[in-house]
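Dumping the structure here so I can ask a few things about it.
Just one protein chain is left out here, and the rest sit where they should.
The block that comes next holds subunit A.
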Amino acid sequence: MNKSIRTSRRAFLAGTAGLVIGTYLAPRGLRAQEAAAGGGGNPLPQPNAFVRIAPDDTVTVIVKHIEFGQGPNTGLATLVAEELDADWSQMRAESAPANDETYKNFAFGSQGTGGSTAMANSYMQMRQVGAMARAMLVAAAAAEWGVPAEEITVEKGKISHPSGQSSSFGAFAEAAAQQQPPAEPVLKDPANFTLIGTDLPKLDTQKKTNGSAIFGMDQYPDGVQTVVLARPPKFGATPGSVDDAAALAVPGVNAVHTLPQGVAVYADSTFAALRGRDALSIEWDESGAETRSSAAMEQEWAAAAKAGGAVVEEEGDLSGLEAEGVEVMEAEFMFPFLAHAPMEPLNGIIEVSGGEARASYGAQFPGGDQMTIAQVLGIDPTAVTVEVTLAGGSFGRRAQQDAHFAAELASVAKAAGDGAYKLVWTREDDIRGGYYRPMTAHYLRAGLDGDGNITGWQNDLANQSIMIGSPMGEMMGAKEIDPTSFEGSNMLPYDFGGRRVSWTKMDAGVPVLWWRSVGSSHTATAVEVFLDELLEAGGKDAVQGRLDLLKEDATRERAVIEKVAEIANWQGRSANGKGYGMAYAKSFGTYVAQIAEVEDRGGVPHVTKVWCAVDCGVAVNPNVIRAQMEGGIGYGLGAALFDEIVIAEGGEVVQSNFDDYRMLRIAEMPAVEVAIIDSTADPTGVGEPGVPPIAPAVINGWRGLTGQKIRRLPIVQPMV
């Protein structure tokens, strides 16, 4: 990982309107090459822009993280605007196209969004870009006005000199492009921030409230055909014989092609494509299909967890469990497969002609997708353009390390030849399409002494690995142990007097993927629910009990737990006929504690209010942070209450759409109060960390109210 930024003259685009600042991260090899070539002449990656200042005064930030609701467009524009001293009204944002070198995510080594890394990754880089642009504008103004650059000030998009000279950015955009970029851009003292830390309005709200925002599915290139696929009914099945006569007879259907992924229907309109798909008659080859039911897998997973696996963390030893007078308690938890179900199902445009391809969609790992499209089409990656559009949510679904959607999109074009195609997944394709949050079994065991103190903690997990065997797993060194399978069950801030975590990798033909907060989507529940039960059994308060267990250096953990108890006016696990559940989890570097207020409505928990304290370092945009906590709470609550992908005996997925895969609705959404801890630490992510604590907080609150222990999610079992 190399976070230093180098600039070069050649990184500044000439010939485009105004000042365009491109910085690139030169890998060591490239730098050596550059040095060997005397610093010139050697081909560098195409200079690429991070910010564009136009003669009309607009400042456009090119954002390398995809915008699907978590606010990177607004956040990264804020960082640039801060150091540039721009006025917020002149800021714009657009998505960067695929370019793994220029737009790499430092956390992955390639271009991509995920792991709540956007702000952590771009905080320094985008501030540096803003500072560079500012320095170059100032240098241009100094030259034009014949004054020392040090005497020039910039404020709210206005460049001024005490002599009375002043100008907007646009007038100097061209001249600034001719200036030497500063070798070491000087960044502001955070004490002088005027934009970072304020509730700036989001850049995309207006377009998202008048219907004009263009998402992947909203694109209609000339002559585009809509394509839908009939997909195998079981994971691992493939198309066998196909009778497409009836499909081809549907008016508007142009072609049917069998692809590795399924049978594709090409039509002039979406409805014709759907009708054509309905009319297909397909025999599937199920010889390689996964046929186990999820119920059968549950039993296997649970047995594997209980048997114990590879020890992935050990702190002290578990002798405290065997000590005299110690009561050993145990718990088994089961977490189901979960679909992400973003509101906009997967879809994308691909246009192929003359050996070149252009794809445009909500690509979360565009660099890898570009390579995959090139591979499938048998062309050079340089002949493939991937444009990144707005996307209607992801929650992990578009973060495809195997590039399966890109491969399918390219297959659609390869089978049909030159032309423009829009591949659309229906909701049924989405819910039944796999790439689920892995089903996970937890087995926990702990000792309690006569004073109610925990004397040891054992947590054994079993689930499929998301990373092992994948390109990203290779890159990140996940060969035998996949940390995303158990993250959140290890590295706990609590002193349990001895702790051991083990993991068993399970295998199944059901494709799995990271689901908003990944491992912490289940580990936080297992840990925080079992801990809460132990504290209660030991006669301890849920808040004070946790605080007493915190290790000495767990100061940020302590602060969020104390803060949430304060804003919730914590009185204990139940009061006035309501239950109150406490839970804490750190994920992706961000500390979150929540308290849920739970009522009993006909034997079902109803959550009326959630208090949330979050420490994500510097709060770049508090309003966005609050929104992500609200959203994370709602997303996690819906899953905890209702969601489960069930695979029937034989291997078919039972659920298919929002009628049987139940989404949280407005009446079930609690009021949310968020407190953000003041911090000067480097910012960390907020897209995912709101999720992990909500399920355990609700489960603990429900137990506080009813005494019932929840061991299996979802809490509300379907009445099928």
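Here is the rule we use: contacts are C-beta pairs under 8 Å (C-beta built on N, C-alpha and C of every residue); 3 or more make two chains touch, one makes a residue touch a chain; residues count from 1.
Note that in this section contacts and distances are computed from a predicted model.
The chain not displayed here is annotated in its UniProt record as "(2Fe-2S)-binding protein", chosen from "(2Fe-2S)-binding protein", "Peptide O-xylosyltransferase", "Aldehyde dehydrogenase small subunit" or "ABC transporter permease". Looking at A:51, A:403 or A:627, the residue that reaches the missing chain in the full complex is A:627. When the whole complex is considered, the residue among A:78, A:370 or A:426 that touches the unshown chain is A:426.
The chain not shown here is touched by just one of A:270, A:470 or A:574, and that residue is A:270. Interface residues of subunit A facing the missing partner chain: 68-71, 201-202, 204-215, 217-218, 220, 226, 251-252, 269-272, 275, 341-345, 390-395, 426-427, 623-624, 627, 630-635, 637-638, 657-659, 663-667, 669, 671-672.
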